[in-house]
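A single protein chain has been removed from this complex, and every other one stays in its place.
Coming up: subunit A.
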Amino acid sequence: MDVSSCLRGPSWMVGSKRMRMASNFRWLLSTLILLYLMKQVNSQKKGTPRDFKCKTQNLQVWNCSWKAPPGHDGVYKVCIENRPHSCYQSEKGNVKIPRLPPGDHEITINLSRGLGSSMSKFLLNEKNVYFTPETPEILTLSADFPTSTLHLKWNDKGSVYPHHSDVIWEIKILHKENTEIIKLITHNTTLTGKDTVHHWSWTSDLPLECATHYVGIRCYIDDRHFSGHKQWRSSDSQTKVFPQDKVIPVGSDITFCCVTQEKVLLAQIGQTNCPLIHLDGENVAIKIRNISVSANSGTNVVFTTDDNMFGTVIFAGYPPDIPQKLNCETYDLKEVICTWNPGRSTALVGPRNTSYTLFESFSGKYVRYKRAEVPTNESYQLFFQMLPDQEIYNFTLSALNPLGQSESTILVNITEKVHPHTPTSIKVKDINSTAVILTWHLPGNFAKIKLLCQVEIIKTDLVRELRNVTVKGVENSSYLIAVDKLKPYTRYTFRIRCSSDTFWKWSKWSNEKQYLTTEAIPSKGPDTWREWSSDGKNLIIYWKPLPIHEANGKILSYNVSCSSDEETQSLSEIPDPQHRAEIQLDKNDYIISVVAKNSAGSSPPSKIASMEIPNDDLKIEQAIGMGNGILLTWNYDPNMTCDYVIKWCNSSRSEPCLMDWKKVPSNSSETVIESDQFRPGVRYNFFLYGCKNQGYQLLRSIIGYIEELAPIVAPNFTVEDTSADSILVKWEDIPVEELRGFLRGYLFYFEKGERDTSKMRGLESGRSDIKVKNITDVSQKTLRIADLQGKTSYHLVLRAYTDGGMGPEKSMFVVTKENSVGLIIAILIPVAVAVLVGVVTSVLCYRKREWIKETFYPDIPNPENCKALQFQKSVCEGNSGLKTLEMNPCTPNNVEVLEARSIVPKIEDTEIISPIAEHPEDHLEAEPENHVVVSYCPPVIEEEIPNPGVDEAGGTSQVIYIDVQSMYQPQAKPEEEQENEPVGGAGYKPQMHLPVTSAVEDLAAEDDLDKTAGYRPQADVNTWHLVSPDSPRSTDSNSEIVSFGSPCSINSRQFLIPPRDEDSPKSNGGGWSFTNFFQNKPND
């Protein structure tokens, strides 16, 4: 540590105390000065801090600085000697310390540098501190261009300074910044310890639009408590855009200007760019017309330069609307509350929001509305303390905002505008079983008025009653009334609201308070009935519980007594849940008395006679209810002196049955019986008793339903008898419980149908094949269905119905028996017809036998007379393959030649004129179809032989064969068939040639051969063999040459009739045919 730094020396700023000490220490002073000078020299050499000085802006904090030795960076530790916690550290050459009390203070500055350090000491006194106030803050500078007036508003920042001080403000107006001062004034104010806004206005001789005006302000604070140097603080206006933060009406026009030395590139309001209006220099302006309403935070106006941005905010809104619905009233006659609706929103909030003042003109007092940001259109309210002995108030509500003001007035007599608070602390206390006392608390001083209160009384059964009560107002807020005419043992709910007796508004209803009134004796005896037991020995007494309004409390027990002229029997203390007692009595007349008891006492007795007067003329009637009850009527009987009683029970219950009873005055002739126990579809028995001379007589017995329903089961039915045309059906009754109504009839459906087919089809579809029988006689239990068909299945369905609807179905399938007579007739009639036809045919045949014989069976010539047909038996028998007919030399007695053309199907064997001589052999071979060879057999045998073909022997014999095929085959044969012809036609051809009809079918088909063969002898041709002359042909299907045997074997003459219809080969079948029977040659 430097020794010299430890020495205390005087500061250059202030004298040392020691210098002012005794003169006898002068020598010592000289020594110290010398040492000080040496220290200074050493400090200069070693780089210690110097020029320590302090200044302040707010008198609270001193900002002390010193000159640091050049090139000596380090950390300074500044300590104030003899003060705790007064060391400060700094890396720079200044430090802020709190204000020190007047007097000298030793300051030590220690500079730490690497491994070394140096220390300096200074004396500090408040007198050496320079006080320069904070820069004055210009809040707004506005110009009133029409009047060329500048308005300056600034904040004195009085809260910063600890003492009340005088302030001198110096304001200057310049045309060119910092050069041309055109106005300089001073303005004196006082600092009050809090921020105060000051105003100053200046009217320019020159119109403000013509030039740029600058305003500068500085202040001098003469703080008497501060002994240091006081200096001026100047501040020029920094605002660049005008006007600043102005509030203007919506729809107005406004001009903004930007005063700048830089070139303005862009001006915009909100997000809209505006054209620039160039003013002096770089100054520009923009003009906004018809400005629209601003948002809460205002409308931003921004001027943009190359590297900066200047702006202002404009607030476009509305002047305050006239306060609407202004109303003043009081809750407690202590305070007036005035409410109003602000009307149209001003769109101005915060400091620009509308302020309200409520002024009372008689008293001259007013209250101001404290700004609260409430949502628009919500009611505002102000409280005004009432003045003693003043009832009439004349209120004026003024609304003010930067754009204007409005007001609304109201004159009220406050005693007529009482809107009490909600009554609280409701209490109930009973007076007796029918009256209570209600007390409540109503805050307020209503001693000068009467209160109209309303008591709402709600009984247990939710019956609501309102009672108005007028009470005198009191100061202590406690009120009391009596409420009477209540029912005993009834739970009431009370609540209260109040108003003034002149009535303005009801208060809100108080909370509800429930209270149960005390008990009273039952007002009536219980409703009583009696029944004799089934054995007739005991009398059962029934009574009903008393309704709450008659019980007047909780019924604890009942007393029952039966008294006659001779005796009295009693049953006491029957507990409440029991409403029935049984007493053994003889048949004497008794008067039964029943009494109900609660904690307050016993009810009057309820009496009933035990005697029952017989009635011989009693009929059972039916009645239908109305869904919820049943109406019973009877004729008025003047003999019934006391009352009527209707009792009822479920008909399915055993006797004595009693569900309930009802007593009806004796002057009534009808009643509606209703009960929660009634159920639809259940049969009930009702008994009407008339009370006569203290005895009851059963007048009517009625069965009925509250509501009829459809049966729930179908009648159980069976088939008793079945015949061929009828069915007898029998069914059973439906039980009453399942009938559920009065039976009105049955519906019987029947139709033909099998079980599997008809059971799925509905019967209600109105089908015509369903027959329906409606049986309305409910006593009928059988039904015979007639006119049915025999041996037929029928579907039977039976269902019952009531007035409540149709019951379910029950179905059955029945098959009728067979009708034997009809069957017999059906057999006999065809047989008889057949016999008759046979007889007639036989007679006709017999009478026409000659014709028939001639037609169908002419006499056949004896072939033995023909020598030409003499076969050598051995040959015929021995060689079946030999088909050549050897002609014996016989002289023909007649020769007929029939010429058949292939294209002319018709043959006229009677007109054969062509002799065989005209047909040479070769010609036959060439045109075989044109040759018709007719067999010759004396005396005359004309045989039509189909397709004679080429016969080798034909050329040499005199026999001519008739081509039968050509007769009946009008179509020319196919060529392929013609090609076969020469083969088939080889050799001998007898009178017939079987294959000729197979014009279409395959010639090789054996069956076809059978079918197409014309002539069929009486025997099966397939069995024929050429074993005898009687075997006329050989039908070897495999043989290419089909030949017949000797024509001598033919002992009948018959055409072989080819099929007329080629498509019906059956009709062309060989053998016997009915058609053949009637066909013959016309010339025969």
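Here is the rule we use: contacts are C-beta pairs under 8 Å (C-beta built on N, C-alpha and C of every residue); 3 or more make two chains touch, one makes a residue touch a chain; residues count from 1.
The rule is simple: contacts and distances are computed from a predicted model.
Entry comment: the absent subunit's protein name, as recorded by UniProt, is "Cardiotrophin-1", drawn from "1-aminocyclopropane-1-carboxylate synthase", "Beta-hexosaminidase", "kynurenine--oxoglutarate transaminase" or "Cardiotrophin-1". Only one residue in the set A:S252, A:S297, A:Q385 or A:N693 touches the chain that does not appear here, and it is A:S297. Interface note for the absent chain: among A:C64, A:V241 or A:V594, the touching residue is A:V241. The hidden chain makes contact, of the residues A:Q268, A:S557, A:S675 or A:T855, with A:Q268.
Of the listed positions A:S204, A:T312 or A:S477, the one in contact with the omitted chain in the full complex is A:T312. Taking the whole complex into account, subunit A touches the unshown chain at residues 57-58, 61, 88, 96, 134, 137-139, 155, 157, 160, 238-239, 241, 244-245, 268, 270-271, 294-302, 307-309, 311-313, 349-351, 373, 375.
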